[in-house]
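Coming up: subunit A.
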Amino acid sequence: MTTPIEDFRFGPFVASVVWLLFWVLIIVTVIVLPLIFVILFYVPLPLVNGEVLTPYLFLSMVIDPTRTLPILNFLIYTEFFRVAVFPGFMYAALIAAATIFIERKFLARMQLRVGPSHAGREALGTGFEGLFQLVADGLKLVSKEIIIPAGADKPIFWAAPIAFVAVAAAVVCLIPVAPGWVVSNIDVGLIVAFAIFGFFPLIEVLFSWASNSKYPFIGGLRALHQLIAFEIPFILSALSVVILSGSLNLTEITYAQSSYWFILFLPISAFVFFMSSLAELERIPFDLPEAESEIVAGWLTETSGMIYGLIQLGTYVKLYALAALFVVLFLGGWMGPQIFPDQLGPPGEKPPLLQLLTLDGLYHGPTANAIFWFTAKTFLMIHLMLLIRGINPRIRIDILLHTGWYKLIVLSFINMFIALALIYGGVLGPGGLLTPN
Partner candidate 1 sequence: MSSTASGFIKTIESGSKHLLIKRFTFRYPEEKLKFVGDGYQFDPKRGVGIAGYRGRHILFHDKCTGCQLCAIACEGIAEAIGMVKVDEQWKHNKKAIMPQIDYGKCVFCGLCVDACPFYALYMTDDYELSAFTKEHLIYTPAQLAVKPKYGGEVQIKIGKMGANHRPAE
Partner candidate 2 sequence: MSKSNGSPSGNDKGDVASIVASNNDLPTTSVKQGETGSSIASKPSSSSAVKLKSEKTDLPRFERGIVDGLVSKFGNSIKIIYIKPLRIKIEVPPKDIVEVAGHIRDESGFDHAESVSATDYPKTGDIEVIYHLGSYTRENLSSHILALSTRTDRDNARLPSLIKVFKSVEYHERESFEMVGVYFDNHPRNDRFLLPEDWADIPPLRKEFRIKGR
């Protein structure tokens, strides 16, 4: 019953592959390699262990295990690594990817189904089926055509998704993941975070206007209403944390919770912050700007291909940023019992291969512990957000605005007064009963 694919010959196929390889080799030797050397000519090479890190040395170090660790040790303390990899974008994107996978599997579990089940079924045993679904989705989105509606404002239409991801990633810079591991440790970190969040409604309205369509326009206006209505309780609820910790620096806020998490004193603020961050994320029950049964897909209606992919990436990076901000503000950041050993492997001098395996000189127990606890708490928050998504319907815009402007603001004020009472009653604050010395 199967019909063979017509006009398939093995010879031409091999010929085409060889032809491709030929061109790749030509391009590499003629263009790429000279380019690399030209760049290396101008770039000052760094010193690693007293040696200049030339490409030859780099390659020999990569091959020789005993000389790999110094390179890594050098690399992870560069500014570029912080911005691009660890506390910065790649870490956030990795958590975002994990969130998508967990979201699909977790919701599927709650809804008595399996979730993504075919991509990556044979990869890591049957327990991890659907692991590569995100890769498949990403490839699909990349390969799709980007359709720009007629009469769209093209520069804004192209710029808005990129701005969305950039702004979401900008929040990530401020999050301290472990002691000393933060991209930019500034004194007004909290205010900067809120200032950056203030850009999102602007981007959404710009994009919805640029789409030149009715449904995105309604969605954009809804987003504007919603985000502005929830911005105020959002900031007010964080303000009580500032009152208790006496600092706007996120690292110092974390250190202030070394004995007590602020959620013990500020449960109402934590609740308000959580609800506001759900609204900020436009997740169910606050996904009015994207309400599909009312306004098709809201402000995302005209997105297609990688534009949609970028906005989704930005949304999930934002999800990570907000969950992490909640952890920093209320759940004590990276604080947690020490469960990692000070050193991996047996003590004393080790053979070179074991040195590499145990990350000798690179591994630092308290930092690993901090990263672990921070990531675990962040995932706890993400799970909570997913649970809320699984059990609730969408609410209507007037109820939403009412909730934002009346109820949540009042609630956050109540907790702020509690915080003030704790400070002036001598319970917390400088010289208080519960203040750690």
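Selection rule, in plain terms: all candidates are chains of the complex that A comes from, given by their letters.
Just so it is clear, a residue touches a chain if its C-beta (ideal position, glycine included) is under 8 Å from a C-beta of that chain, and two chains touch if they have at least 3 such contacts; residues count from 1.
From a predicted model like this one, the values you see are computed outputs, not experimental measurements.
For subunit A in this complex, the touching partner among the options 1 or 2 is candidate 1. The residues of subunit A lying in touch with candidate 1 in their complex are 1-3, 106, 108-114, 117, 387, 390-392.
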